[in-house]
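Only a single protein chain was left out; the remaining protein chains are all shown in position.
Note that the chains take the letters A and B in the order they are written out, and that residue 1 is the start of every chain.
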Amino acid sequence: MTALLAIIGGAIYIIGYMVYGKRLEKEVVKADPNRPTPAVKLRDNVDYMPANKFVLYGHHFASIAGAGPIVGPALAVVWGWLPSILWIWFGNLFIGSVHDYLALMASVRYDGKSVQWISGKLMTPKTKYAFELFVYFALLLVIAAFMNVFGGLAAADPKIATASILFIIVAMIEGYIMYRTKMSFSAASIIGVILLVLAIVLGFQFPFIKIANIKTWYVIQFVYVIIAASLPVWILLQPRDYLNAYILWFGLIIGAIAALIAFRGFTWPAFTVFSPNLISGQPSPFWPTVPLIIACGALSGFHSIVASGTSSKQLDNELSGLLVGYGGMFTEGFLSTIVVLSIAAFGMTVLKEAGGDMAKLASPALIGKYGAGQIGATVGKVGIFTHSFGKLVNVIGIPEKLGVTFGGLWVSAFVLTTLDTSNRLARFAWGEIWEPVKKTSEGFYKFIANKWVGSIIAAALGMLIVWGGTLGSLWPGFAGANQMLASIAMITAAVWVRNVQKAKKAWQYAVLIPALFLWITVTVALIWYLFVAVPAIKAATTKYPVAIFTIIMIILNFILIGDFFSAFRKGPKPEAEVK
Amino acid sequence: MKTYFFLGKGGVGKTTIAASFGVGISIEKRSVLVVSLDPAHNLGDAFNLPLSNKIKKISDNLSAVEVDIEKMIKEYLNELAYKMKNTYRYLTTFNLDRYFDILRHSPGIEEYAVLEAIKRFIRLKEFDTIVFDTPPTGITIRVFAMPKLSLLWTDRLIKMRRRILDRRKMVENVKGRFEAKIEEETVVLTSDEKEDDVMNELVRYRSEMEELRNFFSSEDTIVDVVTMPEELALFETKRISESLSEFKIKLRTIFLNKVIQCKKPPEGIKGKIKEQEEVLKKMGEEFRGTQIKEIPLLEHSPRGTEELKELYNNYLT
Partner (left out) sequence: MKKLSDLLGRFFGGIDEGLKEASVSLIEKELEETENVFALLTMGFLSGIPSPPTGLVLRLLPYMQREIYVMMLRSKNLDDVFAETAGTFDID
């Protein structure tokens, strides 16, 4: 089964790429190999520099893939593996990859400007400000949700905790030898990889960091984030970012190989119930709430930031965009497929070995009711993946427990990087938000926009939100924000396709319908979340901030659709030029 | 080499005193140069000789010159434009002329030119004494301030430049030497402090400024103020003295000029004489460490070398 689904998944993506992707390229983007991209036209070897398309693809993929495509699907298996995989395949094909590709190409057409900037031009400037305001909240939710992910992993498994801490040290050593010494790049890289392996093996053999209290891990992460985000990038962030890419490719490749040769049947049910107890322990209907669980892997708004922030400025030719934007997202979808497969094949065994109450997991309906709880109580919501992954790679000879540690480090390495970068970005967005105050009270502005103040506030707010929360209640907040970002990007793309690209009606709808479907789904999901899931959150420090953010998100969502309709109704401009 | 700076606002007789001083010591010393940095060039009038931007020999031991600051500024900017045109000819978007107009009027350009002029003259080997007739007080104070201010900025920029070079080195360690393409030309961006033009210039400038700062505070640099026995003049002299001490420059002598010495003063100026006395008294109290020399209001202003010499002999020694 694993092999079969891996192959089907791969096939769907490849065929989707060839058939749907190529048509998008021709009919919607109208990619012209003779039209110079900004990387060529505005080349300055500073920001704008054409990159080999494979290089850019690799870089883009490493940028967009993080912990998201792993954690989301791991949570989603409670619906059964089939609905999860269908969303990962078709949500990705018709919405996610389209979103990524169009965000990239629209940006290319606007000289590398971001999707937010484009939205400001195509719709209204207040859309742009709403976007920025909204991103700050989204970042706080990222910090909170990811603190929980790492905290959960580290508290449950000292091997993972130790390996993660060792990895930080390894990254700092790598930073030193790579940037401060004259050692050749290849030598430094090889040493880095060796040290990385050492960190995993040592963490596995000598798991001396035994802190079982998740709240302690929150405080540790709080301190870590503030320090890490204040360090010059070469000391930790950059080298870790670099080594993470090796972890990612290695995990993906051995996961794929193992899936192909495992030939295991699935013990996990294809389908449990439509509304299993998942989000905040409440019955969560697959539609509309699946985007609140599976974000990255199927559709992720943060990708549009990466696509239009850097990748669009390095695209060497319009025809390369398909591989980078569309292909990159597909690869992430494939990664998520592997995640689902491994749990489908080994999840049950994992739960049994971890002392789960098999009576509560005896039938699909029961799994729907108790599955999330059982997972949480035994291996942990992310642990279900790491343990299944361990069993999966055992098939190709890697010791199971080592595989588990690797899987755990994979997730935590990306989580810790994301915490670092989110804090930095939040600091920046914070300063922007308080700009209007500068004129009335300069002293206050100076204080509030101070780097340390911004950093501490973001980390503290994140920690506050996560303090009493569970992954089941927090993750949807993060995913919701992510999907909202995707909505904005998708809708901007739809306006672009109609008003600027003037694509054929059928193709306008090919973009518009997913965009509207997404918008409706996300809005209904957020309203559901606000009225069903949020009240079920026990901790007040989690409940109220999340509630406020959700309300703000819903309001912004309505402002957005209003702007969209007026822009859409205005129709194609006779001459849509970029100054 | 000894250097004398005569400060004072317009109308106090600064130029006359400076010229007279120059004449006087040219007899005692070997060779003296009197330099007028004041745009309101009165030095020529004082000597009764036409003076120009070129050093003119007045006697065996005495020469004089009136510096054309405006011309100097133009020269510097032209030189800069020339240097920049060569390196920037391909930055066609950068309309240099407009920016030079801004520079021409930027605050500090006059002070810069004056400072450069001072630097130039104190290097002349053929003179062992230079007497400077300074520009209006405001500019002169800022000129004295410039080394300290420049050092502050230079240190800051050096620190920042070091950080830039440091990061470049990191990237170099991975990607090799960085070659940037600016328009059609390839420029190698170095990470080495010794090779970086900007760093070298910063370091060079820093040592020059340090030299100047030491020069201004040294024992061989004598700063004097020429003033009048009036209340406002007293306040101004106080301010000058405070500013100077900020830059560790000592005020050596106060030349109190145009003192009314009248045995039988008419009614009309009795009040003035009373003010004068009070100012004299206060000055004595406020400026304990400083020498105060009084020069009476003369019947006619000295003109020409002989009269200036007489002034020196009578009142300035």
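One rule holds for everything that comes next: contacts are C-beta pairs under 8 Å (C-beta built on N, C-alpha and C of every residue); 3 or more make two chains touch, one makes a residue touch a chain.
Just so you know, these numbers come straight off a predicted model, no measurement behind them.
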| item | value |
| --- | --- |
| Which residue of A:Tyr17, A:Trp234 or A:Phe346 touches the chain not shown here | A:Trp234 |
| Hidden partner chain, touching residue among B:Lys2, B:Arg161 or B:Arg252 | B:Arg161 |
| Option touching the unshown chain, where B:Ile141, B:Leu202 or B:Val223 are the choices | B:Leu202 |
| Among B:Pro50, B:Pro107, B:Gly268 or B:Gly289, residue touching the chain not depicted | B:Pro107 |
| Touch with the omitted chain, as defined above, among B:Val174, B:Ile222, B:Leu280 or B:Leu298 | B:Val174 |
| Residue numbers in subunit A that touch the chain omitted from display | 44, 46-47, 51-52, 54-56, 58-59, 62-69, 112-117, 132, 135, 139, 142, 178-179, 185-186, 189, 232-234, 237-239, 241-242, 245, 296, 300, 302-303, 305-306, 308-311, 414, 417-418, 421-422, 424-425, 428, 432 |
| Residues belonging to subunit B that touch the chain removed from view | 76-77, 80, 83-84, 87-88, 91, 93-94, 99, 102-103, 106-109, 111-112, 115-116, 146, 149-150, 153-154, 156-157, 160-161, 163-164, 167-168, 170-171, 174-175, 180, 182, 187, 189, 197-198, 201-202, 204-205 |
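Here is the rule we use: only the chains that are shown with their structure count from here on.
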| item | value |
| --- | --- |
| Between subunit B and subunit A, distance of the C-alpha-averaged centres to the nearest whole Å | 64 |
| Contacting residues of subunit B [partner subunit A, same complex] | 167, 169-171, 173-175, 180-181 |
| Subunit B contact footprint on subunit A (complex, rising order) | 43, 45-46, 178-183, 185, 188, 234 |
